[in-house]
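Okay, so here's the structure we're looking at.
A single protein chain has been omitted from the complex, and every remaining protein chain is retained in its original position.
By letter and in written order, the chains are A and B; residue numbering begins at 1 in each of them.
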Amino acid sequence: VSLTLADLARHADAKLIGDGQYVIHGVGTLQGAAPGSISFLSNSRYRKYLQITQASAVILQEQDLEYCPVNALVVDNPYLAYARIAALFAPRQEVSAGIHHSAIISPSARVDETASIGPLAVIGDDCVVGPRATIGPGCVLEQGVSVGNDTRLVANVTICWGCRIGARGLIHAGVVIGTDGFGLARERDVYIKVPQLGIVDIGDDVEVGANTTIDRGTIENTIIENGVKLDNQIQIGHNVMIGSNTVIVACSAIAGSTVIGKNCTLAGGVGLVGHIELADGVTITGMSMVTKSLNKPGVYSSGTPLSSSEQWHKNAVRFRQLDDMARRLKQLEKELATLKKG
Amino acid sequence: VSLTLADLARHADAKLIGDGQYVIHGVGTLQGAAPGSISFLSNSRYRKYLQITQASAVILQEQDLEYCPVNALVVDNPYLAYARIAALFAPRQEVSAGIHHSAIISPSARVDETASIGPLAVIGDDCVVGPRATIGPGCVLEQGVSVGNDTRLVANVTICWGCRIGARGLIHAGVVIGTDGFGLARERDVYIKVPQLGIVDIGDDVEVGANTTIDRGTIENTIIENGVKLDNQIQIGHNVMIGSNTVIVACSAIAGSTVIGKNCTLAGGVGLVGHIELADGVTITGMSMVTKSLNKPGVYSSGTPLSSSEQWHKNAVRFRQLDDMARRLKQLEKELATLKKG
Partner (left out) sequence: VSLTLADLARHADAKLIGDGQYVIHGVGTLQGAAPGSISFLSNSRYRKYLQITQASAVILQEQDLEYCPVNALVVDNPYLAYARIAALFAPRQEVSAGIHHSAIISPSARVDETASIGPLAVIGDDCVVGPRATIGPGCVLEQGVSVGNDTRLVANVTICWGCRIGARGLIHAGVVIGTDGFGLARERDVYIKVPQLGIVDIGDDVEVGANTTIDRGTIENTIIENGVKLDNQIQIGHNVMIGSNTVIVACSAIAGSTVIGKNCTLAGGVGLVGHIELADGVTITGMSMVTKSLNKPGVYSSGTPLSSSEQWHKNAVRFRQLDDMARRLKQLEKELATLKKG
C-alpha cells in the first residue's frame, strides 16, 4: 500500500505541514520507523524521539509541532489518527466469499452468498450467517446461531445453540460463547444441574479476545451491548449485562447476574462477585476485587503493594492483627487523654 | 413441550395447590414469565414479585404459599424442584447416534454403536467411547482415551493420551484434559522437561467448564472424583486430587500435588499453592490465596476491600509500614504503662 501524505491527511482529518505528495509505505514507532513510514507522538514525554526518528512524517498535536524535523500531520488526538491511518496499511486477510469445500454446513442453515465459511468450519441447523461475515477455520456454530453482517470469527471459536452476535463484530480464536452457566441445585451432598435456557445476545461492534468465555443465561439472557470490547481470557457469568462501550481488560471475571454500566473500564485481572451493579463510567484498577455495588462513577481499587518477600512476610503477618491493633490504638488514645487530664 | 401441573408436581415430588390439569409450556422468572409458564421463589426476599408475576404457577416453600396468587407447587427446596422441572423443558440438542462422515476415527478405536461422533471430530488409536456418549464437532481424542456412557464433549475439546472420563460427564467447549504438567528440572540456566507420564482420571457425573485445563500427573495420576463440578477457565495442576462433590467456581487455579477434600466450595478466582491439603467441607471465598493446608472445615478468606483509588493509595502505602506500626504501637503501650506507674 502506498499513499501520499495528502491522502493520509484527508483520511485522518489532519492539518498537513510539509510535502503532500510525499508517498508513505507503512507505519512505525518513532524509534523504529524506516524512511517512507509515518509515525505518531501522542505523549509529549516522548518528544525527544522526534529528533532521532527516521520516519518521513509524524502525526502529532499542535504543541509538539515546533520540535518535529520532518513532515507532520497535526491533529487533536494523534493516537486516534494513527489508528485510522494504520488501518490503511494493515495487511488484508485474503478471504474470499463462499463456502470452503471441507466445511460442514447444515442444509437448514442460511449462509449469505457474500459470507465466507473457512476450512473445516461447522455450521449447525438453522444458523444464519450474514453478509460479508467470516467464519474462520475450525469454528463451530451449534444450532440456531446467528452472526451479523461483517462479523468475523477468527478460528476454533465455538458458539453454542441459539446465541446471537451482531454486526461488525470480531471474535478471536478459542472463544466460547453460550456455554452453560454454572447453575447447581444441591440435593443432600450431590449437585443437580440447573438447565441454562437463555442465550448470549451480543450487540454490534463488539470485540471478544482470544479464549474468553461467555455463559448463556439461566432463564433470561446474558447481554453484551453495542461497542463493548473484551480482551483475552475474560470470564462472563450467566445473566451478566454489560453496557455499551464498556472496555474490559484481560483475565477479568464477572460472576453471574452482575450488571455493568456503560462506558466503564475494568483493568486486567479484576473480579466482580455476582448480583451487584456498577454505575456508568466506573473504572476499576487491575486485580481489584469488587464485592459491592458501585453507584457512582469514579476510580476504584483494592489489593496490596509489592515488596521484597522478606518485608512482605513481616507486614502480611500483621494484617491478621489489624483489628487488634486498631483497638489497642483506641485504648492508648483514651489512656493518654486521661493521663493528660489528670 | 407441554405438561400438566399434575405431571410436574409428580416429577418434582411437590404438593400441588391449584388446577392439576393446567398445561405448562415453559419456565420463566417471576418478573419475566409469560402466561403458561411456571416460575419459582426460593428466597422470601423476592416474595413481592409474586403479586406481579404473569407465571401460571410458582414453585415455592410452604411459608410463601399464602402470598401466591396463582397455582403453586409446594416443596422444601424450590430451586432444586425448579432444576428438575426446567430440565423437562430444555431444548434437546438433536444428536443422532453414529459417526459423522467427516469425523476421523482410528480403526483401533472402539466406538459404541449408540454413541454419537460429531463432524470433524478426531478419535485416536485404541480410544473407547461408551454407550450414548457424544463427541462434539472439532473434539480431539488422542490415543487410548476412554469416555464413559452418556458423557458429552461439547465442541473443540482436547483429551490427551490415555486419559479417562467417567459416565454422565459434561465437558464444555475448549476444555483441555491431560495436557502436560509443568515439570522442569534445572540444569544450570536451562530447564529440562520432566516427562509427564500419569493420566487424568475423572469420575462419574463430573462437569468441566469451558476452556478449563487439567494437567496429567507426573508419575501417578491427577484425580477428579465423582460429582465434582468445575466452572470455566479453571487450571488444575499435575497430581492434584479433588474429592467428590466439590465445586470450584471460574478462574480458580490449583497448583500441583494439592489435595482438596470432598464437599468443598472454592469461589471464583481462588488460588491454591501446591503440596497442601484441604479438609472436607472447606469453603474459600472469591480471589483468596491459600498457601497452607486447612485441617478443619469452615469458611476462609483473604484479600483487601475496594475503595476509591485515592483512598486506596493512602492505605496501601501504609501496608508496607504495618510491621513498623505494630512495633511502635507495642512501644507506646510500654512507655505509657511506665508513665502510669511512675
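Convention: a contact is a pair of C-beta atoms (placed from the backbone, for glycine too) under 8 Å apart; a residue touches a chain by one contact, two chains touch by 3 or more.
The structure displayed is predicted, hence computed values, not measured ones.
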{"item": "Among B:2, B:43 or B:311, the residue in touch with the chain that has been omitted", "value": "B:311"}
{"item": "Full-complex contact with the absent chain, from B:138, B:203 or B:227", "value": "B:138"}
{"item": "Per the touch definition above, residue among B:59, B:80 or B:120 touching the missing chain", "value": "B:120"}
{"item": "Given B:213, B:244, B:263 or B:309, the one touching the chain that is not displayed", "value": "B:213"}
{"item": "Residues belonging to subunit B that touch the chain removed from view", "value": "102, 104, 120, 122, 125, 138, 140, 142-143, 156, 158, 160-162, 174, 176, 179-180, 182-187, 189-195, 197, 211, 213, 215, 219-220, 233, 235, 237, 251, 253, 255, 271, 273, 284-285, 288-292, 294, 298-305, 307, 311, 314-315, 317-319, 321-322, 325, 328-329, 332, 335-336, 339"}
{"item": "Where the unshown chain meets subunit A, residue by residue", "value": "27-29, 32, 77, 79-80, 82-84, 86-87, 89-91, 93-94, 100, 102, 118-120, 136-138, 154-156, 170, 172-174, 205, 207, 209-211, 227, 229, 231-233, 244-245, 247, 249-251, 262-263, 268-269, 286-287, 303-310, 312-313, 316-317, 319-323, 325-326, 329, 332-333, 336, 339-340"}
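Here, only the chains that are shown with their structure count from here on.
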{"item": "Centre-of-Cα separation between subunit B and subunit A, whole angstrom", "value": "25"}
